[in-house]
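Take this structure, written in structure tokens, and hold onto it; I'll ask about it next.
Missing here is one protein chain; the remaining ones are kept as they sit in the complex.
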Amino acid sequence: MTAEAAIHEHFEEHVHPGASVYVTVAAFLVVLTAMEITVFYVSALASVMIPLLIILSVAKFALVAMFYMHLRYDSYVLTSIFMFALAIAALLLIALLLLFAYLSHYLWFMVPLARILLPGH
Amino acid sequence: MRARFARRKFSGLAPLGLALTAVLAGCQKANPPMDTLAPKSDFANWIYGLFVEVTAWDLFILLIVVVAFVLAVFVFSRRDGEAEAASTVHTDMRLELAWTLGPAFILLMISIPTIRTIFREELPAPPANSLKVSVIAHQWWWEFRYPGTSIVTANELHIPEHRPIWVSLRTADVIHSFWVPALGGKRDVIPGQINHLWFIANTPGEYYGQCAEFCGDSHANMRFRVFVDTPEQFAAWEKNQEAGPVQPASGTAAAKGAAIFANSPCTACHTITGVSKGYIGPNLTHIATRTTIAGAIMKNDPKDLKAWIENPDALKPGANMPTLGLRGPELDNLVAYLESLK
Partner (left out) sequence: MAAQPKPIPAEYPSYLKGDPIGWLNTIDHKRVAVLYGVSALLFMVLGGIEALLIRIQLFEPNNKFLSAHAYNQVFTMHGTTMIFLVVMPLLLGAAANFIVPLQIGARDVAFPRINALSFWIFLSGAAFLHMGWFWHHGGLPDAGWFGYANLTERQYTPGMAIDFWDIGLLILGISTVLTGLNFFTTIVTMRAPGMTYMRMPMFVWSILITSILILLAFPPLTVGLIFLFMDRFFGTHYYQAVAGATPILWQHLFWLFGHPEVYIMALPAFGMISELLPTFSRKPLFGYPMMVYSVILIAFLSYGVWGHHMFATGMGPVADATFAITSMLIAIPTGIKIFSWIATVWGGSLRMTTAFYFALGFIIEFTIGGLSGIMHASVPIDLQQTDSYFVVAHFHYVLFGGVMFAILGSFYYWWPKVTGRMLNEKLGKLQFWLTVIGFNGTFFPMHFLGTWGMPRRIYTYGAGMGWTFWNQFETVSAFILGLAFLIMFINLLTSLFNGEIAPADPWDGRTLEWSMPSPPPAFNFVTIPEVHARDAFWARKYGSTGSRASQAPAVAGDPPNTEAAEHIHMPEPSFFPIVLAGGLLLCGLGMVVAWWRLIMAGGAIIFLSIIGMAFQYPTFGQKTHETEAASGGGGEDLRKVGVWAFIGSESVFFATLIATFMVYKSRNLGGPGANVLEIPLTSFSTFILLMSSLLMVLALAATQRGDRVWQRVWLCGTVIFGLIFLGDQAYEFTSLYGHGLGFTTDLFSQCFFTLVGFHGAHVAIGVIWLSVLLVASFMDRLPKSRALSVELAGLYWHFVDIVWVVIFTLVYLMQKVKGA
């Protein structure tokens, strides 16, 4: 059965990386963590702390997901599952923060819209 | 502002909507006291106009669906179930585009007035010359205060006509919802948060309100009344409320009742200015000026008041007011006193 053979072949294609890749990724993770802690302690970086920390942690997140969780090597199906869930999770987080008014000034784009709709108000 | 609204209300498909609302209203001989279709404030009017408009669009869509349905089921199909289907068409780009864009257009038509009304009725600060009213919801009655005055009353809100009313909503316990259908939409009353509502009442009269958010055992018994007064009536009412309580003439039943009140546990929860300072229950300083008692579920007459004091829990399940065991002449005197507090 060709379909079965194709599936089997596909299944075998998922060769996971060896120990050297894993150790390199670990080294990167340690370096990134060290950078994060530096950002926390160096007061000169205070103004850019939030974006820096977010970038660094996203990098760590991505490294673990791609290499240790093999998303880079496995089927796109698994990546899609995870990315979709992450998208919903992120939207939920942002929406709740907006609704509880911590980032509400970002939502004021609605006000000009209302002005257009409300001439003379 | 109102003129523009009125014009829009009668545009387009509005007659259809009006027809339905007319049928709706026609089913009932007298206007139900909490009818949302008899708006008596600008806020309620805006909503009513929007309601008529959306109802019209809804009926229009329903008509299309029903006509298509009837044609599909009864006209353009064979009903033998055996023969080859008359058509095996299972896709049509133009049709599919039409029923995607058509509804999108209708929704756009609905969303524009919707957003306009949202921004019109949800103001960040009180409008100019508004009367501020502070509402405090309790399980299961309403307290009304007028900031800047000493007026504290319960279950019956007096407001003047043709003046913006800025209502601040707070709660003493759980979530409630303040709703007077004739004067506009409802607004929840939420612990730890002050919500606002504003409207301009345009017709003097007595309007029914009721808590609209489930708030425990006696949710159904948390009603209230709003009296829209002429400015003169309102000024008179205000003056009377600000005055102290009526002092009963000595020797009358009311005077005996006053003594009973002053020495009863009633004082722990109820305020009568100069007599007691309780704040858990309604302020009774001018209870006799109110037409109802117990969250507007009973008339304010000696018979009902007596029944209420005798056993509050039987009339309003879960009520915080205890049964004090007052009976006979004692109770009659107390009731006489309360009914004298004009």
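Per-chain numbering from 1; labels A and B assigned in written order.
Everything below uses one rule, namely that contacts are C-beta pairs under 8 Å (C-beta built on N, C-alpha and C of every residue); 3 or more make two chains touch, one makes a residue touch a chain.
Note that the structure is a prediction, hence the values are computed from the model and not measured.
Touch with the chain omitted from the figure is made, among B:201, B:297 or B:341, by B:297.
Within the set B:40, B:219, B:270 or B:286, the residue that contacts the chain not displayed is B:219.
Interface with the hidden chain, as seen from chain B, comprises residues 24, 27-28, 30-37, 44, 46-47, 50-51, 54-55, 57-58, 61-62, 65-66, 68-69, 71-73, 76-92, 95-96, 99-100, 102-104, 107, 110-111, 114-115, 117-119, 121-122, 139, 173-175, 177, 179, 181, 184-188, 190-193, 195-196, 208, 210-221, 223, 297, 317-318. The missing chain lies against chain A, touching residues 1, 3-4, 7-8, 10-11, 13-14, 16, 18-19, 22-23, 25-26, 29-30, 33, 36-37, 39-41, 49-50, 53-54, 56-57, 60-61, 64-65, 67-70, 74-78, 81-82, 84-86, 88-93, 95-104, 107-108, 110-111, 113-114.
In the analysis below, only the chains that are shown with their structure count from here on.
Rounded to whole angstrom, the centroid-to-centroid distance between chain A and chain B, based on C-alpha atoms, equals 48 Å.
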